[in-house]
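Apart from one protein chain that is not included, each protein chain of the complex appears where it belongs.
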Amino acid sequence: MKTQTKDKIINDPIYGFISLDDSLILKLIDHTYFQRLRKISQLGLSYLVYPGATHSRFNHALGCMHLMKKVIYQLKNKGQIISKIESRALKVAILLHDIGHGPFSHALENSIVTEISHENLSLCFMKAINEDFNGELQTAIDIFNNKYKKSFLHQLVSSQLDMDRLDYLKRDSFFSGVVEGNIGVDRLINMMNIANNSLVVEEKGIYSIEKFLIARRFMYWQVYLHKTVVSAENMLIKILKRVKYLIMNNSNIYVTESLKIFLEKDYTIKDFNQNTNLIKYFSNLDDYEIYTCLKHWEQSKDFVLSNLSYRINNRKLLKIKICNKKISESEKHKLIESFCNKNKCSQEEAGYFIFSDKLTNDFYNNKSKINILLNNGEIKDFEKVSDQFDATILNKSSNKYFLCYSK
Amino acid sequence: MKTQTKDKIINDPIYGFISLDDSLILKLIDHTYFQRLRKISQLGLSYLVYPGATHSRFNHALGCMHLMKKVIYQLKNKGQIISKIESRALKVAILLHDIGHGPFSHALENSIVTEISHENLSLCFMKAINEDFNGELQTAIDIFNNKYKKSFLHQLVSSQLDMDRLDYLKRDSFFSGVVEGNIGVDRLINMMNIANNSLVVEEKGIYSIEKFLIARRFMYWQVYLHKTVVSAENMLIKILKRVKYLIMNNSNIYVTESLKIFLEKDYTIKDFNQNTNLIKYFSNLDDYEIYTCLKHWEQSKDFVLSNLSYRINNRKLLKIKICNKKISESEKHKLIESFCNKNKCSQEEAGYFIFSDKLTNDFYNNKSKINILLNNGEIKDFEKVSDQFDATILNKSSNKYFLCYSK
Amino acid sequence: MKTQTKDKIINDPIYGFISLDDSLILKLIDHTYFQRLRKISQLGLSYLVYPGATHSRFNHALGCMHLMKKVIYQLKNKGQIISKIESRALKVAILLHDIGHGPFSHALENSIVTEISHENLSLCFMKAINEDFNGELQTAIDIFNNKYKKSFLHQLVSSQLDMDRLDYLKRDSFFSGVVEGNIGVDRLINMMNIANNSLVVEEKGIYSIEKFLIARRFMYWQVYLHKTVVSAENMLIKILKRVKYLIMNNSNIYVTESLKIFLEKDYTIKDFNQNTNLIKYFSNLDDYEIYTCLKHWEQSKDFVLSNLSYRINNRKLLKIKICNKKISESEKHKLIESFCNKNKCSQEEAGYFIFSDKLTNDFYNNKSKINILLNNGEIKDFEKVSDQFDATILNKSSNKYFLCYSK
Partner (left out) sequence: MKTQTKDKIINDPIYGFISLDDSLILKLIDHTYFQRLRKISQLGLSYLVYPGATHSRFNHALGCMHLMKKVIYQLKNKGQIISKIESRALKVAILLHDIGHGPFSHALENSIVTEISHENLSLCFMKAINEDFNGELQTAIDIFNNKYKKSFLHQLVSSQLDMDRLDYLKRDSFFSGVVEGNIGVDRLINMMNIANNSLVVEEKGIYSIEKFLIARRFMYWQVYLHKTVVSAENMLIKILKRVKYLIMNNSNIYVTESLKIFLEKDYTIKDFNQNTNLIKYFSNLDDYEIYTCLKHWEQSKDFVLSNLSYRINNRKLLKIKICNKKISESEKHKLIESFCNKNKCSQEEAGYFIFSDKLTNDFYNNKSKINILLNNGEIKDFEKVSDQFDATILNKSSNKYFLCYSK
């Protein structure tokens, strides 16, 4: 009996089995740049609050692709036309949508590659891989880039209801154990349709959208912007800024080769496009490397660096308070002065330990609408058909303010 | 080795093991009136849409008691004083809170015992059992009745955040497979506290409350007021009204003994209080009996009764449309006339097949407030501290209208 | 915009969404005979021990069909040929495989339709429906009946690894809350293949089979043969036998019309085949009707009938002991005599309260082999390739004995 071809199967704790039925997908997953995502955790430092939340971007990318297959099946079943080529491109685009993420992306984007969004980096990566693959990724790139004629395909990859959001809410909820973030992915996908070349949700799906938005909002405050996580992430930003400062001032600081490249100089997206080596260097960065650096830095002679590194490594985080009003400068100054006295340090150094900023919960982005397909065939903004939410509420940005400090 | 006493354990698909550690509770569960709840399904006719939703009120009552034990533990752990007697009374009160439910309670309350709420009937049942138990249930009755000095105890049994709502949302979501209704019961309970003799939720629990309310709202539209369920339940109401009418007009209709009692005469709560036999008769009613009647009624000579019964038994339900505006009388009349012509029947008879009414989603009851304990010690209405919900939205009752019809 | 055709979706608490994509299937589900399964619970009286286990055969049948679709997809994906006609027939056959079940099938088969298996009754039902459907079910019937050339198709419907077993283990485990019965359905299906026209499991699936068999064995002792369930079911058998006896002796006993037909006379499968009305009468029987009778019987003048009925209705079950050795006749006799003295009744009557029998856990049926497809292409019996199980262990029938009694 001859051996039969069959799909490769990957166990996923959320969806059960994810089947990989396309040789291009299999080759992409095997690519070094994609394997790298195993070493980049999805939620950065959140595991300091939610010990289960150690899941990687690798697993998330597979999950997104699984959902993409489901939504493609649904849409075709409703009579929408999605060709084999488009279908494959969609799977590729969502699989690679996050490939440009660096370690602790939030921290990194605020300290190292400050000028470049991870979406742009993802695009650089895709282009680089596309060359290895003789152009096989071109349609996927066009869709990702929103240059493809059928614009609803882009919306499946990137919009308020894209497969990315659907998977990460479900996944982050699952691994953190915050059950309130769990969403009805099957029902949402089941209610999607296409009208006027744009992704719509059928009318009876309004409550599902409300539910989805509230779950998203909940996850923001409970997990993504949990105060302890905010403190830890901002400490990491301060640490990386400090290292950058020290290196620029010729201090002798341990730092891994690839990280050094990005600390010594600021790069723009142009640089990445012109110098293909930069992608290679960037792809070398991962969470593990940062952690190894942090252990070295604990021994640094620089008080700021060693103290903050020690704190992160041993979870002795800065205290943090969150409030609805802007933090008063005077409150901050008092804390800074007392810190300077206690630690015999400069105000500038104290600024690494006492600082404030704004938090924004952008669970609903009013620039990209969610379209509802009414039973009578009309298409309307979700904002206008929901009993529960209206434009005022949804667009009122939910801002809070935090103050990190040490006594 | 002597046999050790140990708790009785009941498997629950949601909470795993429910332990019964109190002899009074065990005796109550064994009581005929409580065993009866096994034969009354929690969600009436919803299983016609959600085949998994066959769970009984018996299981729900046990679940509530399990949550009550959890919240008592939490509150005591926060330093609140709840005596052993109060603790037992709370468990008894929640165990029995629904004991007055008849079969298909919604349908029954609209057709048979029209003047009496199930809460009042539950109280009658409790009093009856209390006599059998020589007054052991008195504190439970006082709490249920809101006559006990510590009024927060009543709130645990009956309020916007009582253990009843917590269990039924979780349970109905679980059995129906509508995952969106799943709520974070553990977190909600964990954030409960007592202040000024009243149940409060700590400030950081605001998002959990929002989540809870939206889940509740979702379950209303998706399950409790699902259009097919609305059609089926209203058909059952019409059937029972028809039987009542026929009996009062001396038709020879099969009906079980206990049901007959409640169809021949209208009783008030006074009657129940004065005539203890009524409770016994009422306790004889259950879903199974109604189903058996429905099968007999399918053979009835009365066109209305036989046709509607056949339809329920074989799930050939009346068509239904739901809309935001009141149904126009003219639309209804046209349908009625055409029905009369087709079926050679009177307008009055057609009214059993074509009718309209209002649906109300009371997911938030603005009479009973949810109190938030702010970090600064103040207590405020939830409505006033939520960014997402305000009084306007919450109090705006969500009404819809339905029209059932047959062509 | 025109309305798109799309699948009908049913929420299932286990698999999420079950999609119904075939008009024939939809029509079958709407058939009165299939709707009847809503009123027949999957686990009979087990809910007296596991309050969550109220799920119906209707839900199970849908679940089986869902798994059938999955296995068809897998097999085709491995290069096996299953035509559209066969695929539809498989779904029909599994959907209807249990349609011949009466209420409390175990009890019924031991008291009422004693000569006829539910498989034979299912076949009668299928034939009856086939006439309504102008022969559209013929291939399904041939597969069910094992008369179809590709015999592996029959194995998917009925064998040690059929979709029936896969769904009921998972479902009964889920609803009872006995997590130990949960099986890895996806992995099992993923490892199925066809060789020599017969269903095989690929070699790496051996551990999954072991796991499956032990889960099955566990469910037998923990749920299906739980001692309290055994007591309740045998009490019901005794009750039905008593009613039969009383009716045959012209006692005036309340009994519903359809049940009466089967109590007055014993029918054979021939009778069913010749008299199509019998199927109609049989289809009228359901759990609810039996429960309604039980309430009437509680009032009967016959001591045996009223006492046993009261016990079932109020869960005052007979005591039961289970042991590895046959119950001694002398032990039983002592109990009978003492019962007679206490209740002033005959020995024959006492035999309804004190009786013993054998319990058999047939978790592995050594008549129907599980075939393993080794990596080298050979096919071997599971018994011969498992390290853990061998023929001796698997074929050693696991018998126990029970004694029900009342003091």
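Labels for the chains are A, B and C, by order of writing; each one numbers its residues from 1.
As a working rule, a residue touches a chain if its C-beta (ideal position, glycine included) is under 8 Å from a C-beta of that chain, and two chains touch if they have at least 3 such contacts.
Keep in mind that what you see is a predicted model, and the values were worked out from it rather than measured.
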Absent-chain contact - pick from B:120, B:138, B:151 or B:190: B:190
Sites on chain C contacted by the missing partner chain, in the whole complex: 178-180, 182-184, 187, 207-208, 210-211, 214-215, 217-218, 221-222, 387-388, 393, 396, 398
Residues of chain B (touch criterion as defined above) contacting the omitted chain: 1, 4-7, 9, 16-17, 21, 77-80, 186-187, 190, 193, 195, 373, 377
Residue ranges of chain A at the interface with the undisplayed chain: 10-14, 16, 30, 32, 35, 38-39, 41, 47-52, 54-56, 58-59, 62, 174-179, 256, 284, 286-289, 291-292, 295, 313-315
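By our rule, only the chains that are shown with their structure count from here on.
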Between chain C and chain A, distance of the C-alpha-averaged centres to the nearest whole Å: 49
Separation of chain B from chain C, taking each centre as the mean of its C-alpha atoms, in whole Å: 32
Approximate Å spacing (C-alpha centroids) for the pair chain A, chain B: 43
Junction residues of chain C - those touching two or more other chains: 16
